[in-house]
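With one protein chain withheld, the remaining protein chains of the complex are depicted in position.
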Amino acid sequence: MNTFGDKWAFTSFGESHGRAIGGVLDGVPAGLHINIDLIRQELDRRRGVTGDGLPVTGVSPRAVREPDEVEWLSGVIEIKNEELKIKNESLVTLGTPIAFIIRNRDARPEDYEWLRHTYRTGHADRVYEQKYGIRDHRGGGRASARETAARVVAGCIAKQQLAQQGISIHASLIQVGSETDPTRFSDTIARYQQDGDSIGGIIECTITGLPIGTGEPIFDKLQAHLAFAIMSINACKGFEYGTGFGGVTQPGSAINHISGGIAGGISDGTDITFRCVFKPTASTPKAFEELKIKNYELKMNKGRHDACVATRAVPVVEAMTALALVNLI
Amino acid sequence: MNTFGDKWAFTSFGESHGRAIGGVLDGVPAGLHINIDLIRQELDRRRGVTGDGLPVTGVSPRAVREPDEVEWLSGVIEIKNEELKIKNESLVTLGTPIAFIIRNRDARPEDYEWLRHTYRTGHADRVYEQKYGIRDHRGGGRASARETAARVVAGCIAKQQLAQQGISIHASLIQVGSETDPTRFSDTIARYQQDGDSIGGIIECTITGLPIGTGEPIFDKLQAHLAFAIMSINACKGFEYGTGFGGVTQPGSAINHISGGIAGGISDGTDITFRCVFKPTASTPKAFEELKIKNYELKMNKGRHDACVATRAVPVVEAMTALALVNLI
Amino acid sequence: MNTFGDKWAFTSFGESHGRAIGGVLDGVPAGLHINIDLIRQELDRRRGVTGDGLPVTGVSPRAVREPDEVEWLSGVIEIKNEELKIKNESLVTLGTPIAFIIRNRDARPEDYEWLRHTYRTGHADRVYEQKYGIRDHRGGGRASARETAARVVAGCIAKQQLAQQGISIHASLIQVGSETDPTRFSDTIARYQQDGDSIGGIIECTITGLPIGTGEPIFDKLQAHLAFAIMSINACKGFEYGTGFGGVTQPGSAINHISGGIAGGISDGTDITFRCVFKPTASTPKAFEELKIKNYELKMNKGRHDACVATRAVPVVEAMTALALVNLI
Partner (left out) sequence: MNTFGDKWAFTSFGESHGRAIGGVLDGVPAGLHINIDLIRQELDRRRGVTGDGLPVTGVSPRAVREPDEVEWLSGVIEIKNEELKIKNESLVTLGTPIAFIIRNRDARPEDYEWLRHTYRTGHADRVYEQKYGIRDHRGGGRASARETAARVVAGCIAKQQLAQQGISIHASLIQVGSETDPTRFSDTIARYQQDGDSIGGIIECTITGLPIGTGEPIFDKLQAHLAFAIMSINACKGFEYGTGFGGVTQPGSAINHISGGIAGGISDGTDITFRCVFKPTASTPKAFEELKIKNYELKMNKGRHDACVATRAVPVVEAMTALALVNLI
């Protein structure tokens, strides 16, 4: 339900406008040194903030305002031993469950009061109410993308474990709308934002250094677990690897040498490259205008929406990839 | 590992050239009437045999020769009660695990003897040997697509349960190579077969009648479970639903009304449509020629390969969709 | 690892002398009203404090000093709606994961500094160090019985859900040492405490109102799940139900009518009664004296040990029983 994986079991909790979001990561071996700076950087990428603290084009105001400070509750101890020459910011895992929370400092449930009796197009508001009989109208509750901050923390711990084994994960945005030149992504997004509209994007992710043998031959194929992890991210509409959908027009003789890094569900020792697509944000001024929601401009100023969520999904893709891998290796 | 799902837990077993393949389906409620004819029809679709017993274009000889007769070992009893007016071919479930086997009548391990020290391009031969330290060279062992026959049996039971709840699943081939006109698929496949080559295809699947509320909001999103189920099928290289990859060029204002039947990971009561792509078969005469394998023609005559596996994957896609759904509902 | 159950999945976290202990309870349906007073009462029973705030005989000083205040992080909202006439202390569940923490206010890691290079008899110190390679010497870390406070919180929510279904769970101490008269338990425990020694006890638990049909016939028998839940409590050395060990001397003709409330692994609609035994606390002044640990008196004054842990295990037995049941029903 809210747990991903069984070997490195990650349980996520917290409502977008409740007291805190957070997670418990169980199964991390004792003695792993966690670099907290890396976690902070990943959270900033997800917030849509550059190293200089400036917002990336098209990012919602709330993301920037929320500092996303992690409070560590259990499973780690600070090590200040000079002999070990470990920096103060390092944590060492105890082998017990790592629990952490991120307080919702900018939670403004009152901003969503008008939504109490309104369902937003392209949102899960209505299905939630029908499924649970009760509705947390405050910014989507669990459905909010804010929940992905906890994934990024857990995924970054997983990435640090993988790095020790020589495995790295790198994702980047390769397409925004029809644009495939990364230097023009910022302009493209800005254009949609000015129109009160939104646009989707494609992210490509490469796994390097994964040894032969990860994945199982029948149901638990490596690609199936990667697809499960990636498709669990909000707004993701598709996953492909290797020759993907584009390969359909090519005969076997032309593309059979392309393994995509996986054979029979098991990693073959070469790089694995997959792509995933994120749809445009549903809640836009334009969408509200069509719905003839009164004072939508005011509401959008209060609201917290992105012109291109794919931008901020990049570290989440890496995080979920890392969590999938540590559960399979 | 070899089990799919936890509520309707399906465990698959059997090597392609061993004594039998089969499965155990646990969690099926007592009292479900199973129509055996439907199972036979689905197995024929997977074998690539039409209702008249004729092979579909481009299908390997073994598939046609194997009758795929199901032997029921447990979990069901035949009901011949005339009062209930149930046909002899009907089984009724007991609520206990349903175990079944399909004997490998056409198993010819000796045909694969030449493979003992050869690794086929595009096959999992090499990774298996490295992962397990032992290699079952007989036709791919577990990696063989023959294993999907057991999935079709289990999936067909799941489909019959879903049908009782008003839920139907329908998949079909919508593209072969560049061809999107189904009346021309047969010719297209025949052309690649004559060239000693192979070609991929795209399958589209629609779920109708699924009530609101299937799927969970965070990790266990409906689309994540569908992707996991579908990507676990041999040769599948991609999964998309709703606006999919094509939607990346469209602004939010143009496509936000398209839910694809799922909102926030939960079914919204409308039809769900997804697509998946299957790569061309790797083992082709052309591939063998390039590898300069001596007497490849002779071997291919003995070998058992398809020109377009997507054809036969259609019932497997339906089966895995059904198994994913019964585990989530 | 640190998760119990899959339908009502309870994940426990926190070290005894770290920042906090806590838990995440996932799978609780939306709309359940939680009475916080009941949770406070159960935590007091576990602390060994009576309704008047006085310590029960033989209870360690730390338990009494720790107020065990629960902070609710997610999954619940306070309802103050006067129309519904719900008290302020009521929480209503959202259907999302319920996360809570209990801060370790009386954590004194320095009290355990002397243990850094000492292993206590009857404690898990040594096996932990060998298993994890790292040791949290601060009061047993995860091995501390303090962890059971989180179980009591989660179990009390489960009990409130069960109560709505007419199911109640009641446990009590029925034997301390050789004493079976409850009015004499306090004196018996006091005597062992004065001797610097400790003593075990037997707890009996009765489940009332459980409808026919809970439990599965083969591995997931109701008694197997109850045994698993109860044997996971620190210091528990045995579990029996129905005729138990004592029944071995009776012929079938004398005891076959005693079902113990379970037939073939499934509840039969009658009351279920089971018993479990708790060993004496290992860390006692007497034990330390034997080990010739210097200044043991001083250390024991600082230390935090009980003369009869069975006393405080009673609400934990109820909590684990409740968690086992909500996962099976």
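Order of writing sets the labels: A, B and C. Residues in every chain begin at 1.
Convention: a contact is a pair of C-beta atoms (placed from the backbone, for glycine too) under 8 Å apart; a residue touches a chain by one contact, two chains touch by 3 or more.
Everything numeric in this text was worked out from a predicted model, so none of it was measured.
Peer 1: Of C:59, C:73, C:102 or C:199, which residue touches the hidden chain?
Peer 2: For the chain that is not drawn, the touching residue is C:199.
Peer 1: For the chain left out of this view, which of C:94, C:227 or C:272 touches it?
Peer 2: In the full complex, the listed residue that touches the missing chain is C:227.
Peer 1: By the contact criterion defined above, which parts of chain B meet the unshown chain? Give residue numbers in ascending order.
Peer 2: Within chain B, the residues touching the omitted chain are 1-3, 9, 11-15, 18-22, 24, 26-27, 30-31, 72-75, 77, 92, 94-99, 101, 131-134, 136, 141-142.
Peer 1: For the chain that got dropped from the picture, name the residues of chain C it touches.
Peer 2: 1-4, 12, 121-124, 126-128, 130-131, 140, 142-143, 147, 175, 177-178, 192, 195, 197-202, 212-213, 216-221, 223-232, 234, 236-245, 247-253, 255-257, 259-260, 263-269, 275, 277, 279-282, 284, 286-287, 290
Everything that follows uses one rule, which is that only the chains that are shown with their structure count from here on.
Peer 1: Just tell me the minimum hop count from chain A to chain C, counting one hop per pair of touching chains.
Peer 2: Each step joins two touching chains, and the minimum needed here is 1.
Peer 1: Please state which pair of chains has more C-beta contact pairs than any other pair.
Peer 2: Chains joined by the most C-beta contact pairs: A-B.
Peer 1: Quick one: point me to the chain whose Cα centre is farthest from that of chain C.
Peer 2: Comparing chain centres, B lies farthest from chain C.
Peer 1: Just curious, how far off is chain B from chain A if you go by their C-alpha centres, in Å?
Peer 2: A distance of 31 Å separates the two centres.
Peer 1: Which residues of chain B are in contact with two or more other chains?
Peer 2: Those would be 217.
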